[in-house]
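All protein chains but one are shown in place.
Should a chain be cited, it is by its letter among A, B and C, assigned in written order, with residues numbered from 1 in that chain.
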């Protein structure tokens, strides 16, 4: 498995802004804070469009954060040539997140030729407890050499 | 298990509009088309904010549709007194949906005292093939009698 | 998608007995009752080794049944040349199954070149209620033509 990212944080941000302008629709979307070996950490800035009844951050906001965090980790590891496709995502919601920024830390557990598998730990910024745990599988298209 | 919904389609729509105004943030959100015994069918109108690279509908748009469809089915079956909390959601993405409306059909497989479990079939409007299959679990708060 | 199985029920049984003798270790294992277009139905005969505390059928017995049912549906659809590998399985357990035979009905929702995705409905023999719902993804190895 590769041990160093092939794209920098800045390169991942520029690529996502180019291909995923929708993530900032209606307000600021997730921001890549760092990338590392098979990892990426993203922050979802608090915005009222992410609220659900009761004043907590909604499940769909967390799901979008998790999907993008895994995608960023794959991008950082493989580079922009590969358009990975999500095939499976599974979420356990454990606590209701307060109306604050969320941090999603993605880690790839497998980066194979055809499939990447990873997990994402989501917490409220500055809090130790997990609010959501996600796992995801991505199909990696064949690469020409 | 109850066999008839306790809330009409119109009542579910009115309740969701009241407690979930965010679902229409930035453009029209999912619309409840029908409710039935342990079921609900929702349509997500096409909007460019739901696109992802390649011009297909994004995973997060499908995930938000699935979560809301299951929530609508629970609401219709239990009434507005119960604020169900999503504890688990799992998605298999099978085909890339064309840039069109999506239909999500939710069906509860279990509606117990503490947990509801259901599935959602998502298709492009007018197409027979599934683009996504979701399952979800919801914790139902204790009800006073 | 293929509409007719390429292996008969008898051929699937013979193949499974040859490559999976372990499924009958310690007592009779699941039996293929029928195969159809993208489907397979299996029966797990009751045996006390499948019990868990409280006298109900254990989760692992249901999980093994679901995995084999999906594998049988893939076999019936693709033939014995393809050794599919399970990449993801997800289970919702909804009711405790009585100490009786279980029936698992598998249906493939997608049979692509690289991935197959299906669901399994598990019930106690003769009962209408679901005891478990499973979804699974299988990687299909490249086939020579």
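The rule we apply is simple: contacts are C-beta pairs under 8 Å (C-beta built on N, C-alpha and C of every residue); 3 or more make two chains touch, one makes a residue touch a chain.
All values reported here derive from a predicted model rather than from experimental measurement.
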**Request:** Counting contacts across the entire complex, name the shown chains the missing chain touches.
**Result:** A, B, C
**Prompt:** Given the full complex, what residues of chain B touch the hidden partner chain?
**Reply:** 87-88, 90, 114-115, 117, 137, 139
**Touching residues (missing chain, whole complex) on chain C** = 19-20, 22, 25-26, 48-54, 58-60, 63-64, 67, 83, 85-93, 96
**Prompt:** In the whole complex, what residues of chain A lie against the chain that is missing from view?
**Reply:** 88, 90, 92, 94-95, 109-110, 117, 119, 130, 133, 135, 137
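As a working rule, only the chains that are shown with their structure count from here on.
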**Innermost chain by mean C-alpha position** = B
**Item:** chain B and chain C, separation of their C-alpha mean positions in angstrom
**Value:** 28
**Message:** Based only on mean CA positions, could you tell me how far chain A sits from chain C in angstrom?
**Reply:** 33
**Item:** Length of the line joining the C-alpha centres of chain A and chain B, rounded to whole Å
**Value:** 23
**Prompt:** Could you say which residues in chain A touch two or more other chains, in rising order?
**Reply:** 87-88, 90
